[in-house]
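All protein chains but one are shown in place.
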Amino acid sequence: MAFHKIINDPVYGFITIDDELVFSIIAHPYYQRLRRIQQMAMAHLVYPGAVHTRLHHSLGAYHLMTIALQELTRKGIEITEQEQHAAKIAILLHDVGHGPYSHALEQVLAEGVHHEKISLLIIQALNNKFEGKLQIALEIFNGSYHKKFLHQLVSGQLDVDRMDYLTRDSFFSGVIEGYVAYDRILKMITVKDGELMVEEKGIYSIEKFLIARRLMYRQVYLHKTVLSAEQMLQRIIKRAKYISAQCQQPLNSFINEPMQNITLDQFCSIDDTDVLMAIKSWCSHSDKILSMLCRGIIDRELLKVKYSSFPVDLETVQVRKEIAASILGLTMQEAEWLVFTGEASSTTYNFEEQKIKILFKNGEVKDISEVDDALINESLRGNIKKYYICYPGF
Amino acid sequence: MAFHKIINDPVYGFITIDDELVFSIIAHPYYQRLRRIQQMAMAHLVYPGAVHTRLHHSLGAYHLMTIALQELTRKGIEITEQEQHAAKIAILLHDVGHGPYSHALEQVLAEGVHHEKISLLIIQALNNKFEGKLQIALEIFNGSYHKKFLHQLVSGQLDVDRMDYLTRDSFFSGVIEGYVAYDRILKMITVKDGELMVEEKGIYSIEKFLIARRLMYRQVYLHKTVLSAEQMLQRIIKRAKYISAQCQQPLNSFINEPMQNITLDQFCSIDDTDVLMAIKSWCSHSDKILSMLCRGIIDRELLKVKYSSFPVDLETVQVRKEIAASILGLTMQEAEWLVFTGEASSTTYNFEEQKIKILFKNGEVKDISEVDDALINESLRGNIKKYYICYPGF
Amino acid sequence: MAFHKIINDPVYGFITIDDELVFSIIAHPYYQRLRRIQQMAMAHLVYPGAVHTRLHHSLGAYHLMTIALQELTRKGIEITEQEQHAAKIAILLHDVGHGPYSHALEQVLAEGVHHEKISLLIIQALNNKFEGKLQIALEIFNGSYHKKFLHQLVSGQLDVDRMDYLTRDSFFSGVIEGYVAYDRILKMITVKDGELMVEEKGIYSIEKFLIARRLMYRQVYLHKTVLSAEQMLQRIIKRAKYISAQCQQPLNSFINEPMQNITLDQFCSIDDTDVLMAIKSWCSHSDKILSMLCRGIIDRELLKVKYSSFPVDLETVQVRKEIAASILGLTMQEAEWLVFTGEASSTTYNFEEQKIKILFKNGEVKDISEVDDALINESLRGNIKKYYICYPGF
Partner (left out) sequence: MAFHKIINDPVYGFITIDDELVFSIIAHPYYQRLRRIQQMAMAHLVYPGAVHTRLHHSLGAYHLMTIALQELTRKGIEITEQEQHAAKIAILLHDVGHGPYSHALEQVLAEGVHHEKISLLIIQALNNKFEGKLQIALEIFNGSYHKKFLHQLVSGQLDVDRMDYLTRDSFFSGVIEGYVAYDRILKMITVKDGELMVEEKGIYSIEKFLIARRLMYRQVYLHKTVLSAEQMLQRIIKRAKYISAQCQQPLNSFINEPMQNITLDQFCSIDDTDVLMAIKSWCSHSDKILSMLCRGIIDRELLKVKYSSFPVDLETVQVRKEIAASILGLTMQEAEWLVFTGEASSTTYNFEEQKIKILFKNGEVKDISEVDDALINESLRGNIKKYYICYPGF
């Protein structure tokens, strides 16, 4: 009897691991570390259930990959056992390169280094450790494998990554309108000319998928309280770096060195815990700005956010800064750490990005944006873009 | 228009907060801290979804209390608005005294101090802060209020605490067989002679509730991997205390002082993060035992557990110790930190405990264990008790 | 203790009836008859779970009305107990005038008589029976009551009727993408200037509601197999009437008399059973067209349907008729009963209809179509309109 492990998952019921190498990868400290990185960073400050981890999401995406491969095989698409195996490992590890609080801190902790690049380094390291057994997974992950659709399942407009995170984030946050009919979509995918496509009858499901994604952005990912907390988180790290530079003594090990210079082992020893613990300890730091921001995260006393359709005018910003400076006893320069503006945006269906191709019964292939249907054609492709101002609410 | 906040909850859909004082209590740092204490400690090592927090559980119990009070009022039980208010605050704060990893570490971090005692201290402190507005809540919580059933809703055989944690733990772990029909039970409760009872037609629902509880103990709370991780967690703290005592220098602030001696503010500044961060840093500690245990938790390389119906014989323990000592290069005394036995148990329906009273249509009151029904009468009241041995698996 | 009945409902968990008059109305034969009228007519031929009844839907709408009234009252809108009572009765009875297979047969069984008119007659009859106690309910139902929003809850763009049928039809058909967040929407409604409105923060929920409705139309209500079966059903009745007229002897009692001429008691004695039984017996009728259509419904051998964006050209229709006539041995005139074209349509958000008003925080009121948001503004209001041809598939 073959290797077989079952993991309970409230979203899919069960996730089955039926391969010993996959199990060994999951057991590796680099992967186990994902237990200590929350999938949705600060979203739990608004949606208390949204505390699920990157590990859980990766396992979920792995589960959907299994279903997708079964379905394509059933439809006669040729995928060898070795390739199936590899595609499952590629998705399992797609997020392994995320740092603490993933997207929320990516730009400030590891400036200029995208998490996918680190994922690739880790997959390479594991490939060495497991004597080349991850070679095809590596190629699928970086897009060099000749069967392009396998990479598209890992990373593309309709990849199982997205399908799982939308489903899972909707589930744990309790925003059920964000529900994605992943099972239906996975029954509709196919491959033509080496590319992943959706059968004609799946158009409405895709439309629904795009709508759900849009709804999740507006209601959850760009929720103003979440935005505020994540902006504060970024400013905490920036302020700590600034102070470290001033006093020529790093506040914390993960502040002192550019991520680029550290070893993989060092990188993989850092997770949400380190950042959160640092924030807790900085609550009583002598630097007023730093301690205020940290206290704010720990006690959930967040900066106010106002969204608008137009850039915030400079006058308003100036007034907010003056008020903050005056009430909190800060210089105008210091006030800039607490009063600031920005742009939040998301693209539901982006023309620049890789497209969602629809395979019609007559063999024709069209991008979904060209399908003659009012809803899809005119509005879903629009980017959600909002301007905001953050400031202390007194 | 009255005060009104809605919180999304994947379990109940929405939790409504319609009271400004309740909202202020939730916003207090003592309460916000519960965001950083996981409800199920180490259970997520087996059930990856089980990462929900004490804060989420408390909000859920608050929601069920609201329903329970509505139902009792509808049935003509007199409960003033003030009492309703107080009962809701009492349940909101029932777990506020939990320390890091709650039950799993309660005995080693705060020896001899039950978390309910600390909850009481915190409620008193908040009562002072909010100028006596929590007085009735305090009395309901400590059981001194004259309407006994209000205390029973907070803490009793059928309290909303249990109803929420069973429901929520089952939901997040994905063990759906542990589902409790809380909505049905809450429709069946009533009060007679000042005590909380269940109407006759609710017998089957209570039976189902007891069965679900039993199933959750066997399948989740006493799962052997969970037991192993929580035993290791306890041993980490004990070992750290032991080393601190040896070197006369505390390893960490929460180790150095008996919990009894610290202020509430100090107590409330400690949560899972502190313990987890300490464990991470001790992974490279010079003390071999400490670093092995810490590495085990961080990398999920746990001690093996064997359950049995009888106490483990000394011979077996001795052999396991010798193997561990020999392979890991430890003294026999050191090996005792990694090879040990114990008893795990739970009581589904305990005669010593407060009883579940059934109110029959004819006005008669019976304890459920006296109801003439084979299933309830003969088996559910049994305690689950298992003996175990933990040891390193090579 | 007050009157109290609980009904299990897979959709909402429980429906509570806490009023004796409501219970008496439910117990009345006119209402019980709704058990024998399916909510979705022939949709179960595609979605086997969609066999729920008008009675179940009415009870569900009643449940949502209860929630809506609670919510409005909580927000300070004045609604007397008597009015609440009346609004609940009005929605309970809103569909009581439906005939067999409701919408599917409405136009052919009771030509020119809308079911709402019959509902009104029945409410009047019950009002007499219950000694005037349904007077306000009657006024709310027919729109003459001065608090307009109560009528809007029964029948309007955001009434609880729609909210229940979308939710329930989605649930029983298993098309979960049609899920409507009824609980969220009901938390967002309010009243201003006597009219039902939605609070600003409810915009996305409304948008989602419109999308779900649109999806249900496209995927379920206008599904081509459902359309085919319902067209066949209509043609069966028309053919039976035609034959009855020819032979001057009605095929069945519900064929012989215009619905307008019968008494309420007669009307209420007819339900899906009568029509289905007639169809079963006509399977062996000597009229070839009638028996073919009946056999088709009973054995689920349905006419083929092709949808198109343009009216079907006459040439195509002519060819289909010739094929049918030739293969089935029919005259060209007879073939018209089996080969025919038509238009299927639905309006998601219709400007002609009553509008969905949004109440902004600043007190401003806008129709949702005027809200500055790409998706709503440009596409959702579009009517779904398709042309079709039905013909026997050989």
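Which chain is which? They are A, B and C, in the order written, and residues in each are numbered from 1.
As a working rule, a residue touches a chain if its C-beta (ideal position, glycine included) is under 8 Å from a C-beta of that chain, and two chains touch if they have at least 3 such contacts.
Note that the structure is predicted; figures quoted are calculated from it, not measured.
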Point to revise | Contact partner of the left-out chain, one of B:75, B:129, B:218 or B:306 | key: B:218
Point to revise | Hidden partner chain, touching residue among C:55, C:150 or C:303 | key: C:55
Study note, to complete from the structure: In the whole complex, of C:173, C:190, C:205 or C:341, the residue touching the missing chain would be C:173
Check your understanding: Residue-wise, where is chain B in contact with the chain that is not depicted?
Key -> 176-177, 179, 181, 184, 204-205, 208, 211, 214-215, 218-219, 309, 372, 374-375, 378-380, 382
Check your understanding: Mind pulling the chain A residues that touch the left-out chain?
Key -> 1-2, 4, 6, 13-14, 18, 74-76, 183-184, 187
Check your understanding: If the missing chain were put back, which residues of chain C would it touch?
Key -> 7-11, 13, 27, 29, 32, 35-36, 44-49, 51-53, 55-56, 59, 171-175, 269, 273-274, 276-277, 280, 298-300
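Operating definition for what follows: only the chains that are shown with their structure count from here on.
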Check your understanding: Looking at where chain A touches chain B, is over half of the residue numbers used by both copies, so same, or under half, so different?
Key -> same
Study note, to complete from the structure: The C-alpha superposition of chain B onto chain C, two copies of one sequence, needs a rotation in degrees (nearest 5) of 180
Practice item. Measure off the straight-line distance from the CA centroid of chain A to the CA centroid of chain C, and report it in whole Å. Key: 43
Practice item. Could you grab the centroid distance between chain B and chain C? Build each centroid from C-alpha atoms only and quote it in angstrom. Key: 49
Check your understanding: So how far apart, in whole Å, are chain A and chain B when each is placed at the average of its C-alpha atoms?
Key -> 32
Study note, to complete from the structure: Residues in chain C with touches to at least two other chains are numbered 184
